[in-house]
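One protein chain omitted, others in place.
In this document, chain identifiers A, B and C correspond to the written order of the chains, with residue numbering beginning at 1 in each.
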Amino acid sequence: MPTSFFLALSAIMFVLGILGVLLRRNALVIFMSLELMFNAANLAFVTFANQYQLLTGQIFVFFIMAVAAAEVAVGLALMVAIFRNKGSVDIDQLNSLKG
Amino acid sequence: MTLIGIIFYGFLAIVAIVSAVAMLLNRSAIYSALFLVLNFATIAVLYLALGAPFIAFTQVTVYAGAIMILFLFVIALLGAEKLSGHEPIKGQRTMAIVLGLIFVVELVLFLIFRNQGIQPMLALTQDFASPQKIGIAMFTQYLLPFEVVAFILLSATIGAIVLTRVEKPARLGAARGKK
Amino acid sequence: MFLSETTSMDPLFLVVPLVVFLPLLGILVNWLFGKRLGEKAIGTIASLAVGGSFVVSLILLFALRTDPQGFSVPLMQWFTVGGLDISWSFRVDTLSVVMMLAVNLVGTLIHIYAIGYMHEDAIHQGDPTRYRRFFIFMNLFIIAMMILVSADNFLMLFVGWEGVGLCSYLLIGFWFDKGEGGIANAQAGKKAFITTRIGDFGLLIAIFLIFWAFGSLNFGDIFPRVGEVAANHPGLMLAITLFMLMGVTGKSAQIPLYVWLPDAMAGPTPVSALIHAATMVTAGVYLMTRSQALYLAAPAAQNVVMWVGAITALFAAIIAVAQFDIKKVLAYSTISQLGYMVAAVGLGAETAAMFHLVTHAFFKALLFLSSGSIILSLERAMEEGAQGSGSHATNIDPQDMRNMGGLRKKMPTTFWVYLVGALTLSGIAPLAGFFSKDEIIAAANNTNGIIFVVLVAAAFLTAFYMGRQILMVFFGKARTKAASLAKESAPLITVPLIILALLSIVGGAINFPGWLNLEHWLEHTIKVHESTFQLPVALISLSIALIAILIAWLIYGRKPLAESTSKDPLARSLGGVFTLVNQKFKVDELYHFLFIGPYEKLADFFAHPVDQGFIDGIANGLGNLASETGSWLRKLQNGFVRSYVLSIVAGIVIILIYLLVRV
Partner (left out) sequence: MSQMSDLLTILPVLIVVTWALLLLVVDLWIPKQKKGLTALLAVIGLAVALGASLATSGSTTLAFNQMVVSDGFSDFLHILFLGSGMAAIALSYDYLKRMQIERGEYYVLLLFSIAGMMLMAQAYNLIMVFLALELLSIPIYVLSGFASGRSISEESALKYFLMGAFASGFILYGTAMIFGASGHIDFPGIAATLHAGQVNPVLFVIGAALLLVGFGFKVAAAPFHMWTPDVYHGAPSSISAFMSVAVKAAGFASLLRVFMVLFPGLADQMTPILWGIAALTMVMGNLVALMQTNLKRLLAYSSIAHAGYILMAFVSYGNKQFGSESISAALFYLLAYGLASFGAWAIVVAMEKDYGEGLFLEDLSGLGKRYPWLGTAMLIFMLSFAGIPLTMGFWGKFYLFRTTIQAGFLSLALIGILTSLISVYYYLRVVVFMFMKPGEKELQVNPWVGLVIAVTAIAVIAMALYPGVFVAWANQAVMLLQ
């Protein structure tokens, strides 16, 4: 199995994540799409770690997961706060700042 | 690479992509979350194949376990809101799909067709990425990043508390009451 | 390099930084203590500061008589970066000292005049608290002008150049809350600032190019190496000089950037006299004279300069004929005279340009200040009239010449000095203007026949519009009540006028034909062509001027205007042409149509469709239904996160397409 197989998969997942951000209106789902993008990057890291037989790639992935957890905490807290205020997590209703 | 291997990886890839697409398309946030869990689990299996057992298990526990459960909690808390499929920004959908397609074509062109350095996947030994090795590396060579991650988590915790703690100033509450 | 020079330098040269620091001291004193000092003291301190500067210039003059080759006096090392080595150092040579003397002499007189003038003006405009601010700005202007003329490198010169522009802006809009609709003065300031800024842009490019070509900005490093560099980069000298010319057209009000100067008359009259007639506007001429070496290496640019100057001289003179505002006539006359100077530089007669610059400073300051005296006395009379009759009927424009008439008897001193100024400007022998203008016309006669004709025609018009002005203002009968009540101004105002009148009369002596003082003086600094006095040319120009005055008398003197509302006799015979000229050939409107309008539209276009509808642009490119565009545009001024993300994705997609092609 060539490594490019995994890279292609990771590229497709990355773009699917981007599409999720572009297309979905629910802030929670947008956030999930961001996680998908992170995962795509993780997959690429692990693939390259395999290719070079270097542990660095895997360790980086571990750190990314920790950071992702931190971001999730903050992001979800933000969404809860906004939901309290607006009663919705529709990202498109958040457009009072513009111009 | 045997035929079985190709079928195996192909199957996993299809599951991963289909679950990602399903997450993307599903109108209900709960189903989206569940499809994402499926995607993460599939990726975890690929990690195993790539010789990263530790990462695979972390993926399952941290990502599929902790993070996605957090998502589900929040969805439950906010009442699984269903938004209409209406797209308020005109042209957004078309543009997004067109750009997405171009982007994926570009990436694939770069990663596969232009990439001269393609090598077969290596079968790594069991102890290449054993938890022990990773632990040692993390506390020696990667000590500083490890500590930094601790501070990131701490500041995220503080941030989450600050953002959700209900502590409205009296005046503001009164003003909102008037409305 | 400075060290060796300083060792053999006359210690007298070391006083030169004082030309900047004395006015600075004036500002500080007025700023810190002015509020407690009272008007007289403020004015006196400011005048003393400039007067002190003049004394310093005299000392430098004295020092230069023994060491005429001049020195560079370093004040401090400014900064050194890479190959760029800039110091604050003053250049004392025959050219800069001539400028210092002229600016400080005229400046001192105008400051003294302003003590009286601003006292009344501030009362008339209803805000005496700005009195102090006026003198602070005026001193600031002197500082900037001194930095400009004493600069030893292009960067310091540019600092002064921008500084005088800033002061001009501040002083044009001095009564910023007055004027038509409470905004006209502020707009005039803005117009001046923006217009000259366009020119400054050119100068900045020129400076960049100079640095690129010579690796230095010091005059001492650049000018000696012009020949060598010009040989290596033949086109470069042309570019530098033309961009520099762009700066000159802005600051010295030449075609096409002259439009700000007439509007600049919105400033108080001393400002018009000092900045917009005598000193700042001549900075362009000074710059070109200083950079003579560059222009000599680019004959084509010299030609352009000559034509720009000559056409401006004629064009502005035509417009001046049809103006009714006493200061506007003088403003267009200033543009026209600056045109002479610029043309002189283009003709290679830098000495003539400098000569005319100095005499023009005397007589144009004189004319402006006298007109200020007239305006003040009309304003005074208006207020008295209003008190006397208790009606508002006397509210007239105190600058409109049609509202004047018969002031000869009422304001005799002002009349006589004004007459001297007008005759000097018209080029009547033996007043100063005759010699200086004649030298330029003679240079044209030697070089280019067409230019000669253009300049003589402009001289004819000059004498004509000055005759018209004198006749409209001072002769005939008083056409309004205010004019009939006008009285002579106080000595504080008239004494500087008399001094300036004397200077206008004898000023020709500094470069008297056959005596040739200024030429020998300047040849230590720039290349000088010996000019000869050409009797036929002198006779032609003198007789042309006399004929013009005669014609003016025939039209305006024999049968003066009867009422302030009656039509100009020229308008009766010329009709539409006169109106067109009166409206300044509609150049302002043309500029608005050509530049300002489209610029505003462009900015609007970028703000709305391009930024907020950035995606829309791409969609159009992909041919996504033009009919939807309209409704899109409105919705796309949006604030939607997802649109923003789309622009990020579009960015990376484009970058990757580019890389696909490249890699």
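Keep this in mind: a residue touches a chain if its C-beta (ideal position, glycine included) is under 8 Å from a C-beta of that chain, and two chains touch if they have at least 3 such contacts.
Note that the structure is predicted; figures quoted are calculated from it, not measured.
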**Message:** For the chain that was dropped from the view, give me its touching partners among the shown chains.
**Reply:** A, B, C
**Prompt:** Among C:62, C:212 or C:593, which residue is in touch with the absent chain?
**Reply:** C:212
**Fill in**
Per the whole complex, from C:68, C:256, C:569 or C:639 the residue touching the absent chain is C:639
**Request:** Would you mind spotting which of C:36, C:558 or C:662 touches the chain that isn't drawn?
**Result:** C:662
**Prompt:** If the hidden chain were put back, which of C:63, C:92, C:204 or C:472 would touch it?
**Reply:** C:204
**Item:** chain A residues touching the omitted chain (full complex)
**Value:** 7, 14, 17, 21, 27, 30-31, 34, 37-38, 40-41, 44-45, 47-48, 51-52, 54, 56-57, 59-60, 63-64, 67, 70-71, 74-75, 78-79, 81-82, 85-86, 91, 94-99
**Request:** Could you list which residues of chain B touch the chain missing from the display?
**Result:** 107, 110-111, 114-117, 140-145, 148-149, 151-152, 154-156, 158-159, 161-163, 167-169, 171-172, 176
**Message:** Under the stated touch rule, tell me which residues of chain C contact the chain that is not displayed.
**Reply:** 77-82, 84, 158-159, 162-163, 166, 173, 176-177, 186, 190, 193-194, 197-198, 201, 204-205, 208, 211-212, 602-604, 606-608, 610-611, 614, 639, 641, 643-645, 647-648, 650-652, 655-656, 658-659, 662-663
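The rule we apply is simple: only the chains that are shown with their structure count from here on.
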**Chain pair, A-B or B-C, that carries the greater number of C-beta contacts** = A-B
**Centroid spacing, where centroids are CA-atom means, of chain A and chain C in whole angstrom** = 63
**Asked** Taking each chain's centre as its mean C-alpha position, how far apart are chain A and chain B in Å?
**Response** 5
**Request:** Give, as an integer number of Å, the spacing between the C-alpha centres of chain C and chain B.
**Result:** 68
**Fill in**
Touching at least 2 other chains, the residues of chain B are 88-89, 92, 96, 99-100, 103, 107
**Request:** Give me the residues of chain C that touch two or more other chains.
**Result:** 638, 640, 642, 646, 649
**Fill in**
As the complex stands, chain C meets chain A at residues 612, 637-642, 645-646, 649
**Prompt:** How about chain C: which of its residues touch chain B in the complex?
**Reply:** 615-616, 618-619, 622, 624, 628, 631-632, 635-636, 638, 640, 642-643, 646, 649-650, 652-653, 656-657, 659-660, 663
**Asked** Which residues, counting only chain A, touch chain C once they are in their complex?
**Response** 18, 21-23, 25, 91-92, 94-99
